[in-house]
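Heads up, one of the protein chains got dropped from this complex, but the rest are sitting where they should.
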Amino acid sequence: MNDTRMGQVVLERFSSDVLRGNAPGDPHVRTVAIYLPPSHAAEPARRFPVCYVLSGFTGRGTMLLNDGPWSPPLDRRMDALIAGGAGEMILVMPDCFTRYGGSQYLDSTATGRYEQHLIAELVPWVDERYRTRAAREHRGIAGKSSGGYGALIQAMRHPGVFGAVASHSGDVYFDYCYRADVPKLCSALQTAGGLKPWLEKFEAALQKKHDDFTVLNMVGMAACYSPNPATPPFGIDLPCDLETGAFREDVWRRWLEWDPLNVLASKADALRSMELVYLDCGTKDEWHLHHGARLFVRRLRELGIAHEHQEFDDGHMNVAYRYDVSLPKLAAALGA
Amino acid sequence: MNDTRMGQVVLERFSSDVLRGNAPGDPHVRTVAIYLPPSHAAEPARRFPVCYVLSGFTGRGTMLLNDGPWSPPLDRRMDALIAGGAGEMILVMPDCFTRYGGSQYLDSTATGRYEQHLIAELVPWVDERYRTRAAREHRGIAGKSSGGYGALIQAMRHPGVFGAVASHSGDVYFDYCYRADVPKLCSALQTAGGLKPWLEKFEAALQKKHDDFTVLNMVGMAACYSPNPATPPFGIDLPCDLETGAFREDVWRRWLEWDPLNVLASKADALRSMELVYLDCGTKDEWHLHHGARLFVRRLRELGIAHEHQEFDDGHMNVAYRYDVSLPKLAAALGA
Amino acid sequence: MNDTRMGQVVLERFSSDVLRGNAPGDPHVRTVAIYLPPSHAAEPARRFPVCYVLSGFTGRGTMLLNDGPWSPPLDRRMDALIAGGAGEMILVMPDCFTRYGGSQYLDSTATGRYEQHLIAELVPWVDERYRTRAAREHRGIAGKSSGGYGALIQAMRHPGVFGAVASHSGDVYFDYCYRADVPKLCSALQTAGGLKPWLEKFEAALQKKHDDFTVLNMVGMAACYSPNPATPPFGIDLPCDLETGAFREDVWRRWLEWDPLNVLASKADALRSMELVYLDCGTKDEWHLHHGARLFVRRLRELGIAHEHQEFDDGHMNVAYRYDVSLPKLAAALGA
Partner (left out) sequence: MNDTRMGQVVLERFSSDVLRGNAPGDPHVRTVAIYLPPSHAAEPARRFPVCYVLSGFTGRGTMLLNDGPWSPPLDRRMDALIAGGAGEMILVMPDCFTRYGGSQYLDSTATGRYEQHLIAELVPWVDERYRTRAAREHRGIAGKSSGGYGALIQAMRHPGVFGAVASHSGDVYFDYCYRADVPKLCSALQTAGGLKPWLEKFEAALQKKHDDFTVLNMVGMAACYSPNPATPPFGIDLPCDLETGAFREDVWRRWLEWDPLNVLASKADALRSMELVYLDCGTKDEWHLHHGARLFVRRLRELGIAHEHQEFDDGHMNVAYRYDVSLPKLAAALGA
């Protein structure tokens, strides 16, 4: 450990124009965490590839830097990987947290324009302020869970911006990963008397419960996938009818449009253009995302898109150690 | 308690013709438990209404007679209800258990002809051997969980046989109660290497695990709702593709045909002819069956079908105490 | 299965003199279940060894006859063992259930004189009414959990009555199996406002919860091990002070006097006189009883007492299949 050269973390306050006035009233000034690799200070003229690392649901960039007893913060993890031979790159950890727990890194009238924030604001701003190699060939995107979803979706939607992607346990195959929780969402909101009282009670609770997160996750996904400005007060269409309790096929179809499995059809060329398409998932994923990854990879294969797919013997939570696999690959793919 | 007059339980061995040679190799000779109310012995000429009580998944009639520290066997429960003023009736507790945990009281090439067994064999046999009032007006059907499903379905399909029905926490709205477990089924069978090795391992295990029952339940439902003699070795189409992991919409549609919500459309008159249509469900049902009950009741209302719907503050398991509510109502409806 | 000769179960109502007027007001008339092996009817002059089978906490004899989907009732289990070559013996399943969930088969002013009921009432009554070989050499005792405790304790205390013993997952080493639950007992009773309101609430609850059983178990053990007629209203000294919350060493010492590990010191000769001393326990026993069994067996070894000790890879619950191991050994030891 003593010989490990340490990179530097910078916490920048970024005032976003596109997030200003967002519907839930979340702050438009965000803390963006930026990791600069060890040589960044030592070699003042050198430029580095950059990788955007997207946190999962209920997370924001700074949480990737949280210390753990047996799991290092992402900066220490990257230091160790570089010490072990990985190429040096800058890591950018944006804050796309919302009142509903996250944004899926999409634009939504119910949450805010987080895709715009990421692509149109953060990327150029980072390229301007830091010594990046400012081209898609040297810019990657990665993430876990909702961050893995975001990475995959943004790579598909913005091949001009990103040239490599790694998705850990990303949200894929909504039929398996979300649909089972619709009746739980329905029961919880009905019991609370609606989304508003539920949300207020959730926010007031000092101790959030496990079941609360199941509900919040579904509320959050609805806010991202099926916003509807005409539905007061939150502008969110839910995938169930709180009056009758029934599943809403019409809303669900809107969700499915955002399933990477369906998005892929029109975005195959984007992924084909990537230097690296990496996916992995634990085979005990509690949201069954290993099935989603397999189905996605199966279609990649059918489409003749080069990719790497790994599985590991674990569940969904606490698998930051998978970055030890993806980050060196990304660094190599991005020319680090 | 001392003054409670006690009924009598007879355990009969019934050799079924329709179950002989069933696909899974389950016995065609079954133990049928029959409760005769206190006055049956005292008044040798008197005839009684009869109610068929269907056990839930993994159950058979004799298990309704299991003793519990704070939950009496069904015969003692009925004794107490009669002592409290309920009308006297005969209870018939059939055994429709199968290798797959149950039969849903339906005919299936994969399990056996349990509907035939119940309707065409047991009913006339009981009427012949016991002093029943052998008419639909005096014959009811009840059950809990899969037994509640069976009661509701059989009442809809055989209004000429049954004149009153009570369904406790019955399987209704398959979208909510089964679909969430498809990915679990898929993962478990894939891990085991297929249905055959999974089933053999399950059967060999001295201690069955909680997750095993989730899988068995889905296997059982597939055996009942989507049998397919052309699918070796079990003749069961599963709602997922074990090769790709994907959900099978075609199989699922076959399941949905058996959802009471969908069956109701063509069987409204049957329920309309009942003296009693009683449904209840706990509002914390782990399979979300309270939503199913509500949606079913909503349609009954739309169809102008008289019914009684109760909810109670509990989950799905260990709610035999709900028979304390339904059995007196059934007895009254059946003229006891 | 078809060829298995079936024994017969007789349910007798026994009016106990020693249980009459017991403190908790439990019934003194009990249902005793008696299994008569297949040859009992066929050979009217033949006499059989007899084994008393003691149920666990919250159980009574009739529950040993409960049917289960993959676990047969004890009578069917014994039939199968006999069909497989085991000697034929009579099984007696007493009811020593109490308001507090059990009696540990001991005399206690707080529960009743269950040891007397078993030894002084049931044994002679059974010998009188059934064709037993009425001598200690042909009379055994077995049980699981609290029943395994009862079997071991009664064998030690009554070597003139029993000549062989089998204890499955019996309560041994109270330091490990009970002590951990003292703070849970204390918190629950304090929260309820004392033992009386806790008990009344427990009894009124339609659905008993998992934590309730932890508390009841401790109340029950206190009723058995540390009764105190001077403590109103239940005559039970608890192992914690409900006022301060502190552990009560004085009460605990009274419990320890009933720990088989401590009883053994003065009862070694009793066990030495047994034809069979059999103990087993699962190595994942949730109450850590495998440690108790090991320590007990270690002392047996030090004392030069012949015994058989088995371990199996399972927990504490649903291990009735272990009777498949012990009952044939008992039958052989008892000369069947």
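Which chain is which? They are A, B and C, in the order written, and residues in each are numbered from 1.
Simple rule for what comes next: a contact is a pair of C-beta atoms (placed from the backbone, for glycine too) under 8 Å apart; a residue touches a chain by one contact, two chains touch by 3 or more.
Remember, it's a predicted structure, so these values are computed and weren't measured experimentally.
**Q** Kindly name the visible chains that come into contact with the excluded chain.
**A** Displayed chains contacted by the hidden chain, ordered by label: A, C.
**Q** For the chain not shown, which residue from A:T62, A:T132 or A:Q190 touches it across the whole complex?
**A** Touching the chain that is not displayed is residue A:T62.
**Q** With respect to the chain omitted from the figure, which of C:V29, C:A180, C:A205 or C:A306 is a touching residue?
**A** The missing chain is touched by C:A180.
**Q** In the whole complex, not just what's shown, which of C:R131, C:R254 or C:H291 touches the removed chain?
**A** Going through C:R131, C:R254 or C:H291 one by one, C:H291 is the residue touching the chain not shown.
**Q** Hey, which subunit A residues sit against the chain that's not shown?
**A** Considering the whole complex, subunit A reaches the absent chain at 1, 27, 58-60, 62-63, 65-70, 97, 101, 203, 206-208, 314-315, 318-319, 321.
**Q** Touching the hidden chain in the full complex, which residues of subunit C are there? Just list them.
**A** Residues 175-176, 179-184, 186-187, 191, 244-247, 283, 288, 290-291, 294-295, 298 of subunit C touch the chain that is not shown.
Basically, only the chains that are shown with their structure count from here on.
**Q** Subunit A to subunit B: how many Å between their CA centres?
**A** 45
**Q** Between subunit A and subunit C, what is the separation of their C-alpha centroids in Å?
**A** Subunit A and subunit C have C-alpha centres separated by 57 Å.
**Q** Once you find the CA centre of subunit B and the CA centre of subunit C, what distance in Å lies between them?
**A** 35
**Q** Among the residues of subunit A, which ones contact at least 2 other chains?
**A** In subunit A, no residue touches two or more other chains.
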